[in-house]
Every structure is written in structure tokens, then in C-alpha cells.
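Of the protein chains in this complex, one is absent; all others appear in place.
Let's look at chain A:
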Amino acid sequence: MLTLQVNGAAHQVDVPDDMPLLWVLRDVMGLPGTKFGCGIGQCGACTVHVDGKAVRACSLPVSLVGNRPVTTIEGLADDQVAAAVTKAWLDIDVVQCGYCQPGQIMAAVALLKGNLHPSDDEIDQAMSGNICRCGTYRRIRAAIRNVAGVV
């Protein structure tokens, strides 16, 4: 039995040590906002925060999470930067199919929390691990710039 700190609460889970955090969140804890895209850390759809840093939950064995706080898209509700990010996303209608967007938003929030005024290169660096097949990149970049202007 492992104890995980997810979205501000402690949860006990009985899962194999090598099980990636992604599947614990989705299939055991019932938090489907974090998405499965590739399983090898190539697409970023499964991005969550561990200790405030953006990590790929599909490639992180749950036993390595330890006591570090995990935040998923479902746990952003009370966060000021996250609220500004989701508003910026909605203001310019970033989403299309929307499947990659929880991961994109988690990556953007992590970026902006460390650096409220990222340069274009810094945005590219932080966001290029997240694939969007609908091709919303231009709007993601614009939304991140817009957040930097208001927070």
C-alpha cells in the first residue's frame, strides 16, 4: 500500500510499484483529466506536476513519487496562475479536439510559475515536449504570452 499526495489530499493505493503514475490517476483514482498519448514520454498528454515541476506521468513509476505533492488538471481550481492560464485559453479559443490540452495547460502553468514573462524561446523550450495533432501551437503560444501580460 502506497500513500500519494494528490491534489492536496492523501490517498492510499494498492498498486504494483512499477505502475506508472498515469494509470494510478486514471484507472485507480478516477482522475481521467490526465491523458494517455504514447506511454513513452514523447507527447506530453500525461503531464502533471510533481513538486510543482511538469513531469510525464506515463513514465514515472508510482513508487518513485514518494511524499512529493502531485497536482493534476483536476487540482488546479484554486490556483491563481492556473486560473489565468485557463482564462487565457478560453479567451482565444485555443482548444480543438482538446485531448492534449490538459497536458499543455499543466506544462504552461509550470512554466509560468517559474517564469512569469517567458521569452518565445523559453515558451518553445517548455512546450515543445507537448504534441498537439490539431495544431493549436500558435494559439497556445499566444495564450501564454497573454497570461504573462496580466498576472
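Everything that follows uses one rule, which is that a contact is a pair of C-beta atoms (placed from the backbone, for glycine too) under 8 Å apart; a residue touches a chain by one contact, two chains touch by 3 or more; residues count from 1.
Here is the rule we go by: contacts and distances are computed from a predicted model.
The chain absent from the displayed complex carries the UniProt protein name "Xanthine dehydrogenase family protein molybdopterin-binding subunit", chosen from "cysteine desulfurase", "NADH-quinone oxidoreductase subunit NuoF", "Xanthine dehydrogenase family protein molybdopterin-binding subunit" or "YeeE/YedE family protein".
When you scan A:M19, A:V81 or A:L116 for touch with the missing chain, the hit is A:M19. Take chain A: the residues that touch the chain left off the picture are 15-16, 19-20, 23, 26-28, 30, 32-40, 42-43, 45, 72-74, 86, 89-90, 93-102, 105, 123-125, 127-141.
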